[in-house]
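Up next is chain A:
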Amino acid sequence: MSKNIDINVHHITRVEGHGNITVNVKDGKIEKCEWQVPEAPRFFEAMVRGRRWDDIQTIVSRICGICSISHSFSAIKAVEDALGLEITEQADKIRLLLHYSEQLQSHVLHVGYLVAPDLFGEKSVVPLVPKAPDAVKTIIKAHRVANQWSELIAGRITHPITIIPGGLSRIPTEQQFRDLQNQLKAIVPDLVTICKVVLSVADRLPNFIRETEYVSLAKKGTYAFYHGDITSSDGHTKPVREWESVANEYVHPQSTAKWCKWHRESYATGALARYNNNYRFISPLGKTVADMFGLKPGVCGPFLNNVAQLAEAAHVVEVSIQMIDELLTKGLKNEKVVVKPKAGRGYGAVEAPRGILFHAYEFNKNGECTWGNMCIPTNQNHANIQKDFEKMVPEFMHMGQDGLRQTMEMLVRSYDPCISCSTHFLNVEFV
Partner candidate 1 sequence: MCECCGNGQKDIYLPQMATITKHRMLNGTEFYMHLELDSGKELGHTPGQFVEVSIAGLGEAPISISSSPTQKGFELVVRNVGSLTKAIHKLTAGQKVGIRGPFGSVYPVELAKGRDLVFICGGIGLVPQRSFIRYVLDNRKDYGKVTVLVGTKCYDMRLFREELAMWQERKDMTLMETVDESHDCWDGNVGVVTTLIPKIESDLPKSLVLVCGPPVMYKFVLMALSEAEAPAKNIYVNLERRMKCGVGKCGHCQINNLYVCQDGPVFRWSDLTAVPEAI
Partner candidate 2 sequence: MTKPRVAIFDFACCEGCQLQIVNLEEEILDLIGTVDVVEWREAMSEQSHDYDIAIIEGSITRLEDEKRIEIIRSRAKILIALGACATIGGVNKLKNNFSITDVKSCVYGKHADMPHLDTYYTKAIDEIVPVDFKVHGCPINGREFAAIVRALLLGKKPFVPDYPVCVECKALENVCRWEYNEPCLGPIIRAGCEAKCPSAGYRCFGCRGYVDHPNVDAAREVIDKYGLSLDDLRTRMVLFGSKQGPTL
């Protein structure tokens, strides 16, 4: 076993955005072990100032290309909170359907394109094409269906168009919903196939456990993505309006993105957090997938996040098929949205695929934004990744430099980090 380790991953690959890993071990003693985020900061909180209430989602959707739908929703919910807007039951359902499409798209992309290469010992999905052509094609197909689903409701795949404060600018036709439903029914077997493929290599997921506080939305009776209160696996809850006192953002010297903590030194968000806080309400197919991998509620292994993502992928498809029926039975109505801007501050939260996502804005009486704040799930996970590293390095040092580096990279990837989202806000404590 080597006593000296020098890991310097400059810009970890197959993640959204830029993150670095630095580990220095001398004579078996850890001198440095850091998760660093050098992503170019983007200053969205500063940029939204002066913009109008109905341009906010257009701007902040651009925080992240992968979870642009979640950013738009979180922003719109905050804007609606500030302007005191209610949306109809139909608009709420259609939005939720759209939100599900993003979960499917993102989870398939993450597990299929970014994580699978690790499990198969490849550097990217490209060499997997000749190795497992059917599996890759199935993944591509599921990804395509998810994207078409987003496009149908949002107007395009990335950076949704139709979601506007107060409702939706346009809804699909009944026929389009029917066609979507048929497509969703048709990919259920494909999802099962993907799960089986992952299961066949699941033993490559490192065995690493660390007691963690998991934070997500939760709402009785539903596996919460869009509604609900902020909930911690430690048993705490808070309304969305108080999210700033959950995230407690602070500037960290290792990172251009801010870090967060709630009750402990760090907490985690994401699919596993949602699963741990909502597992009672997962759909039958979601449960089948969880059982397939032996995923028990309450587990604390970051690598199991990937398994929770698969269970959620199955869940959203199954639930959506049913929701389309509910929508169509009621009959689709063309709803016109009329909004009068007013002064106020509002808060919003939804579950992005990679975890809970917070936005908040304040407007003057002309509807111009005077203040904005956002806190993205990856920021909330940074401290937790660091804590994982600190436990992982001594535990996995025996694997040698390359093995350890590979495992640490996989750990970062398992969080599905979306570093490019990284946004920040003032009045924070420096540690």
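These made the cut because all candidates are chains of the complex that A comes from, given by their letters.
We adopt the following convention: a residue touches a chain if its C-beta (ideal position, glycine included) is under 8 Å from a C-beta of that chain, and two chains touch if they have at least 3 such contacts; residues count from 1.
Fair warning: this is a prediction, and the values are worked out from it, not measured in the lab.
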(message) Out of the listed chains 1 or 2, which is the one touching chain A within the complex?
(response) 2
(request) Can you check the complex and tell me which residues of chain A touch candidate 2? (result) 11, 13-18, 38, 40-43, 45-52, 55, 58-59, 62-66, 68, 109, 113-114, 117, 123-126, 129, 137, 140-141, 143-144, 147, 154-159, 161-162, 164, 169-170, 251, 253, 255-256, 420-421, 423-428, 430
